[in-house]
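Notes follow once the structure below has been shown.
Excluded from the complex is one protein chain; the other protein chains are retained at their positions.
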Amino acid sequence: MSLHPMKLVTVICESVLEEQVVELLRDCGVQGHTAFDVRGSGSQGLRNAEMRECGNVQIEVIVKPEAASSLLENLRAKFFEHFAMVAYESEVRVLRPQKF
Amino acid sequence: MSLHPMKLVTVICESVLEEQVVELLRDCGVQGHTAFDVRGSGSQGLRNAEMRECGNVQIEVIVKPEAASSLLENLRAKFFEHFAMVAYESEVRVLRPQKF
Partner (left out) sequence: MSLHPMKLVTVICESVLEEQVVELLRDCGVQGHTAFDVRGSGSQGLRNAEMRECGNVQIEVIVKPEAASSLLENLRAKFFEHFAMVAYESEVRVLRPQKF
């Protein structure tokens, strides 16, 4: 058995954006994703520290390490100026990585 | 684009504790969180190894690395003696970290 180092990229955003985010991920070559509804709170940027409650979605994809940065950059360029979105990457070691 | 090393702190507990946990997180300066319902099983401590099924919630927050330990310590002090709770931290690299 071999485990391969990959990146898990996690995106948290308003539920209304799910389809657009998944479409962008596919355009970036991502072959699979998971999504699930989350509730939560966040600051609306630096100018407004008030908390707000809203329906959000958490989207997770596994990508090759060298693909994570460009994926995040594309998310930033398309969504970050206009929408509340959190995105981060972390290290995972994946069984059967040829799927990604 | 820059990615900033942060900590993801994950808490799994009985759903009835969600509000109290989120309140503690806010008291610790956390500005956003996500929460979602999970089902699962766990041992009820060392004295009772029987499994039990219950409705739980998973709560996730991203914090500065130096804040994670004190957050976990506060969770431990307030909840661990009296409630079934799992808490852990992991490394993430976050886009737009000024939100946290």
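Should a chain be cited, it is by its letter among A and B, assigned in written order, with residues numbered from 1 in that chain.
What we mean here is this: a residue touches a chain if its C-beta (ideal position, glycine included) is under 8 Å from a C-beta of that chain, and two chains touch if they have at least 3 such contacts.
The structure displayed is predicted, hence computed values, not measured ones.
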Residues in chain A touching the chain absent from view: 1, 3, 6, 8, 22, 26, 31-36, 62, 90-96, 98-99
Positions on chain B contacted by the hidden chain, ascending: 10, 12, 36-43, 45-46, 49, 51, 56, 58, 69, 72-73, 75-76, 80, 86-91
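The criterion applied here is as follows: only the chains that are shown with their structure count from here on.
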Chain A-chain B separation of Cα centroids, rounded to whole Å: 20
